[in-house]
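With one protein chain withheld, the remaining protein chains of the complex are depicted in position.
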Amino acid sequence: MTRDSAGEPGADDGDSVVYDLAPECTADDIEQGLPYLAEINGIVDYGVFVDLSDSVSGLVHESVLEGTYAVGDELVVELESIRENGDMAFEPVDIDEYVTEEVSHDYSLTGTHRLESNLGEQIHVEGEVTQVKQTGGPTIFHVTDENGVVPCAAFEEAGVRAYPTIEVGDIVRVTGMPEHREGSIQIEVDGLSKLDGEDADEARERLDSALEARAEPHDVAPLIDWPAFEKLRPNLEEVAKLLRRTVLDGRPIRVRHHADGDGMCAAVPVQIALERFIADVHEDENAPRHLIKRLPAKAPFYEMEDATRDLNFALEDREKHGQQLPLLLMLDNGSTAEDVPAYETLAHYDIPIVAIDHHHPDPEAVGDLLDAHVNPYLHDEDYRITTGMLCVELARMIYPDLTEELRHIPAVAGLSDRSKADAMDDYVELAAEKGYDENRLQDVSEALDYAAFWLRYNSGDQLIQDLLHLDDDEEARHRDLVSFFADRAREEVDEQLDAAMPHLEHETLDNGAHLYRIDVENYAHRFTYPAPGKTTGEIHDRKIEETGDPVITVGYGPDFAVLRSDGVRLDIPTMVSELEAEIAGGGVSGGGHLVVGSIKFVTGKREEVIDALVEKMAEADIDEALSSAAPIDD
Amino acid sequence: MTRDSAGEPGADDGDSVVYDLAPECTADDIEQGLPYLAEINGIVDYGVFVDLSDSVSGLVHESVLEGTYAVGDELVVELESIRENGDMAFEPVDIDEYVTEEVSHDYSLTGTHRLESNLGEQIHVEGEVTQVKQTGGPTIFHVTDENGVVPCAAFEEAGVRAYPTIEVGDIVRVTGMPEHREGSIQIEVDGLSKLDGEDADEARERLDSALEARAEPHDVAPLIDWPAFEKLRPNLEEVAKLLRRTVLDGRPIRVRHHADGDGMCAAVPVQIALERFIADVHEDENAPRHLIKRLPAKAPFYEMEDATRDLNFALEDREKHGQQLPLLLMLDNGSTAEDVPAYETLAHYDIPIVAIDHHHPDPEAVGDLLDAHVNPYLHDEDYRITTGMLCVELARMIYPDLTEELRHIPAVAGLSDRSKADAMDDYVELAAEKGYDENRLQDVSEALDYAAFWLRYNSGDQLIQDLLHLDDDEEARHRDLVSFFADRAREEVDEQLDAAMPHLEHETLDNGAHLYRIDVENYAHRFTYPAPGKTTGEIHDRKIEETGDPVITVGYGPDFAVLRSDGVRLDIPTMVSELEAEIAGGGVSGGGHLVVGSIKFVTGKREEVIDALVEKMAEADIDEALSSAAPIDD
Partner (left out) sequence: MTRDSAGEPGADDGDSVVYDLAPECTADDIEQGLPYLAEINGIVDYGVFVDLSDSVSGLVHESVLEGTYAVGDELVVELESIRENGDMAFEPVDIDEYVTEEVSHDYSLTGTHRLESNLGEQIHVEGEVTQVKQTGGPTIFHVTDENGVVPCAAFEEAGVRAYPTIEVGDIVRVTGMPEHREGSIQIEVDGLSKLDGEDADEARERLDSALEARAEPHDVAPLIDWPAFEKLRPNLEEVAKLLRRTVLDGRPIRVRHHADGDGMCAAVPVQIALERFIADVHEDENAPRHLIKRLPAKAPFYEMEDATRDLNFALEDREKHGQQLPLLLMLDNGSTAEDVPAYETLAHYDIPIVAIDHHHPDPEAVGDLLDAHVNPYLHDEDYRITTGMLCVELARMIYPDLTEELRHIPAVAGLSDRSKADAMDDYVELAAEKGYDENRLQDVSEALDYAAFWLRYNSGDQLIQDLLHLDDDEEARHRDLVSFFADRAREEVDEQLDAAMPHLEHETLDNGAHLYRIDVENYAHRFTYPAPGKTTGEIHDRKIEETGDPVITVGYGPDFAVLRSDGVRLDIPTMVSELEAEIAGGGVSGGGHLVVGSIKFVTGKREEVIDALVEKMAEADIDEALSSAAPIDD
């Protein structure tokens, strides 16, 4: 019950207070022992009937009445009794001087977490509309309050939009009955109204601060002590909060990730963490399926083709299901200038973008387009903190119960991207405690890479979870499975290299580096595993082992080349800019960083481009500390 | 109530008429004040009970009876009163000589447009069965009458076909109750019978003439005065009628359109018009989704691959959902000999085909295969009347309420295909009234082209509607969005041309024309925007601007060449025939018209084919009026 003093100035000066129920008040708003203003609406032999509000009335028995009364007279009464059938009896209160205080109806809200215990009873919920879906039957308003998101079904006429003025983002008060509906709780709406003005502002503020509080990430201790990681931790916590808030706001999340081992070690834990948090927050049991989607990216950057499709899907979900546009979460991907056109496309819509990546970033290019950007290079760290390592911690911040399940993942992520981080030892040990020796970790890593290749751009949810051992599969079978996939992968790499190695061209550059070139179009199998980038990387690794640093390897096809260097500072972005300027009609573009990169050109200028490139390589500085361990994007 | 005189010869000679209700008559068939033949079926203290039909009986009170009666006696009565509970009282009519006239039950039909006001009452509908869908529960018969199509659910046993002899195309009479079912009205069937013989013929005739009348297109004044367009208008009206009739008949429509700007300006308005008309006609709210599908074509003609898929989908929809086979609507596509194999494939099935196109047609090849063909060339007009211009008028004939929404589309269509029609000024002005200056129109056109490329062969409904501004998006955002897409498109064209232009080969032909050749496989980026056809077109345009007419440009890849001429009469179909005959083993084929075309050949004969082609070009006539403005199909 809330009371707004109607006669505030006099309320304190000793006059008695008599309460005046607002018309919408119910019996629940009455407190025994307090005086209420009533109006006589009927006179019978045995007493008078009084109204206290539209729905509150009762009898004052003649035995307790004094004097005469007329219909319409005011009377101060207090509650005497309520019978089982709800009939109320009042008795007069003897009071002459009083001030009245209005009592507004107590729309006491039932949090969406208490719906189960209020099934079949009329309750009130207040919150923000996060989705408005018109079905063939009722209109479904998804409403978030401090505790969760609940679908509210309002029926106007079959297929007809109920409450057509209510839109996503409105603050509303819903009156209705919670009920079970196909495995979920929903509220059958009796009434739904939009809060306006101050009411809305207050409610929004209250909701916002509650959601902000609930969005706070869990304060989990990192799996290992690692000073380098600590630098990125505040950033990750911000992202955890943003993602949790996105879930609380009922906004969908679309994950695009690099389709390799580290990319999957990043995306799958975050996907699972978000699915579980969504299941906690949303009463609709289908929410995890509808609100998060993981998709491998077709390229090592966010292509226009992917962006166009993502955008069209998002617009269709908005049109068909009344969903908000999604947040885009780029994982192990998305830090470079190549991502800009796709980002700019989405920037025309209400689609927040977050990137977590350990590839060499171009913060000037992407900075303004990202709502958050986590990347070790932004903190003077490098690729050795892999995206998978970051995302396991992120997943735990979002949903800490996952910790046990994810304990072995950072080691797999690290091996996949051949991280030489000091922390690798700790991660490997952590995995060992769970029964993963280094061979098995390596197997998982190779198996992921191999499966990702054959799944093409299918997310392959179950198979990948099986390979990551994130289901409750038995130990021995998992071991067999990944070693089989890993062995197949290795055999196919061997076959590829059997074909390619004899065609490797070698020269020693002026700066003393070994340069190896391989024509992967003509001397490697096409359209099969391993793809050109990985083929080049494997050749490079063998040559380092054979000859020691410094080594540069170039794998080229009709209109592209992939580059790897150990021990030579190539600075590929600069080389690309120079080649672009120097070779008219070469159509040169590309990306990368000091020792890893790829270049595109028009087929007809291949020789010229590669010759010019090699000249530049011959002049590059030797720097034996430089390693190209991170894999080349295919 | 309908009355068939049973004793016609005597009916006129003064004898009184007594009406004899047929057994199936109900109380509704009785009119107060008329005499009816009744039979006594029971005698009680207070009167006799009489039967007038199987379901009509009542009491004749002893107070109004004279004489004695036995059960089975006939009696002429008239209605005295009906009580609220439905009990009827009759009184005897004193009549000796009479002829009887049979009264058949008045199955007065309730039009499918009056179902909403007859919810829960038994009604009759007569019409043609347009679809028979067996569900896991009832069998759903979609029945069209003069007013619309309504689903009628007949339940025999769950999943068992009700009325198994009733098929699509039968004329039926349905008795049942309209009810709401998931946002739609459907009739719960009590009885369903097929009309035969004359009854069916009459009903079919009546239905047919009503549907013909309803199919009549709206008589809308064209958006602009344009004599050239007037020539095609009767054709378009026929197509509008055919499409409206197709909707009224419940037949699905499959739209295949050229995947470029003009193609989308043609297809999207027609799609929306048909969706709205379907929604008006069909009680089933899912009908628009089930009955029309828009698909970009993979090639600039109707490929066997598309046709095979379309056919298989159609057969599966017939098998699974009892749908009729669709009508195929080809837009901005489908006029040439290259379409024939695909058309002939569909000709083996009941699949009508309509083409609306402004590409140079080969009416001899396709004429017999098309149920309607609208093409400006068939009326001595040309590509300048673009398909988009035609289809906006078509959409308005189908659903005139769209007029305001579509007002800017013809200008976009015209700019997309660089129409030099006189009418362009008027169209541009029309768009200007809606806030579209020429820059913005140009942006929309480029944006469409760019989005279509990246959507590949996805229809991208929402994104395309967004770019065409056919949703209620705000002005400023639309402007930003399309200018962003357009700018990206232009940048990518510039990048492509930066690579390509230095490799352009130039020669001056004997006829004085400039010939430019570009190897788009080796000197342009592959698999990216712009594709080879557009790349060639852009080069051609720059060279015209630079050098003035006459200019020919050839862009060639391993097994194809695209051709553009301004100012030289190439007559490409003739050149293709000659090359095919002259170059054995060249595998030459192709299509096009005077100044735009493409040629295919086997890779190994490329040089020979192109050399021979250039020779022919050198001998071609100069005709400065000829322009290749219409874009080359990629």
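Here the chain labels run A and B in written order, and each chain numbers its own residues starting at 1.
In this text, a contact is a pair of C-beta atoms (placed from the backbone, for glycine too) under 8 Å apart; a residue touches a chain by one contact, two chains touch by 3 or more.
Everything numeric here is computed off the predicted structure, so don't read it as measured data.
*Asks:* Which one, B:E24, B:D225 or B:E305, makes contact with the chain that was left out?
*Replies:* B:E305
*Asks:* In the full complex, which of B:G137, B:P164, B:G367 or B:G548 touches the chain missing from this view?
*Replies:* Final answer for the missing-chain contact: B:G137.
*Asks:* One chain is left out of this view; which of A:D190, A:D280 or A:D461 touches it in the full complex?
*Replies:* A:D461
*Asks:* Check each of A:D498, A:E545 or A:E619 against the chain that is not shown and name the one that touches it.
*Replies:* A:D498
*Asks:* Which listed residue (A:I171, A:A431, A:L481 or A:L579) would be found touching the missing chain in the intact complex?
*Replies:* With A:I171, A:A431, A:L481 or A:L579 as choices, the missing chain is touched by A:L481.
*Asks:* On chain B, where is the contact patch with the chain that was removed from view?
*Replies:* Residues of chain B in contact with the hidden chain: 135-137, 157-160, 304-305, 307-309, 311-312, 315-316, 318-319, 341, 344-345, 348, 559, 584-587, 589, 600, 602-605.
*Asks:* Would you write out the residues of chain A that touch the absent chain, in ascending order?
*Replies:* Against the missing chain, chain A presents residues 180-184, 285-286, 451, 454-456, 458, 460-463, 466, 477, 480-481, 484-485, 488, 495-496, 498-503, 519, 521-526, 529.
Keep this in mind: only the chains that are shown with their structure count from here on.
*Asks:* List the centre-to-centre spacing of chain A and chain B in whole Å, with centres computed as mean CA coordinates.
*Replies:* Averaging C-alpha atoms per chain gives centres 42 Å apart.
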